[in-house]
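Every protein chain of the complex appears in place save one, which is left out.
Presenting chain A:
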């Protein structure tokens, strides 16, 4: 099982000091957080994509490439990549490039985004959200899997004899997850392709996550990719820890009370009871996290949100120490002991290359033959 962190890339005032970090400060902080994630033994770092304040992460591949250069084992991912408003051609190019730079340590999580105004900024219409996600992703897959693409669709200009470069590393495209909070259509899309499904698992009660995951697993089996319990599931989660649970609650409360998404609503205690949020000791986080398996089954990836709502860098790094030293080693051992042998791990570049029968260079040397896709 993979463990890691995901960030939304928000720039939020620290409610305890009233101070808001600059973009420069927050961008550097995220780089530090990512490097620290590898240092403490986590597996995955996933970065969000947004195109408006208060978020900084408009260019995930630039950021992830820098992190790739500074790390050696960390799997780089997104949370999420906007499949609706990004040109699938540019996603194909950018992430194949990142895959080469990172020696294959790359996967992506597709999302529709939750910011309505972003659609017109990129010349799209929010009413086409689901259709855009369906068409764009189908094209993205084709661009990664076929050297020469002739394509015509509804939402972008046609492609004639187009080759997306660079070709995927070793001839194997990055693994793709699909993230959604509330759309069964997205779970259906993930199931159709045999891709992974990731539930944010932060904002809503566990019963909702359970329904979405059960639906995805059932449809994964329906489409013939394996049994329902072999589907590839990832979960988010939100934790704040101190050695002493009362210290955690006291310290996190002002951040909770003022958090942009759920602040000024339910109390910390109510929200903790209603959603997977855990504020307490490392032991409490371990117990709660192990309990996720009770309602989603054996799953492959657990990402925690730890750097939002204005939490200062120093605090975030302390959270990473606790995750790496006390929480993840126990979770790794316990989840592994429970997982039956027929349930696969999350695909990695190595496992995908092995499944494809070994690495093959897929460079397309110009000029290509647009009929067969073969280089001369």
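Keep in mind that, in the parts below, contacts are C-beta pairs under 8 Å (C-beta built on N, C-alpha and C of every residue); 3 or more make two chains touch, one makes a residue touch a chain; residues count from 1.
We adopt the following convention: contacts and distances are computed from a predicted model.
A.B. asks: Pick, from "ABC transporter ATP-binding protein", "FMN reductase", "Intermembrane phospholipid transport system permease protein MlaE" or "Cytochrome P450", the protein name that UniProt gives for the chain of this complex that is not shown.
C.D. replies: "FMN reductase"
A.B. asks: Looking beyond the chains shown, say which of A:138, A:290 or A:353 touches the absent one.
C.D. replies: Once the missing chain is taken into account, the touching residue is A:138.
A.B. asks: With respect to the chain omitted from the figure, which of A:7, A:189 or A:300 is a touching residue?
C.D. replies: A:189
A.B. asks: Need a quick check: the contact residues on chain A for the chain that isn't drawn.
C.D. replies: Residues of chain A in contact with the hidden chain: 130-131, 134-135, 138, 153-154, 184-185, 188-189, 192, 203-205, 208, 211-212, 214-215, 218-219, 222, 262-266, 270-271, 274.
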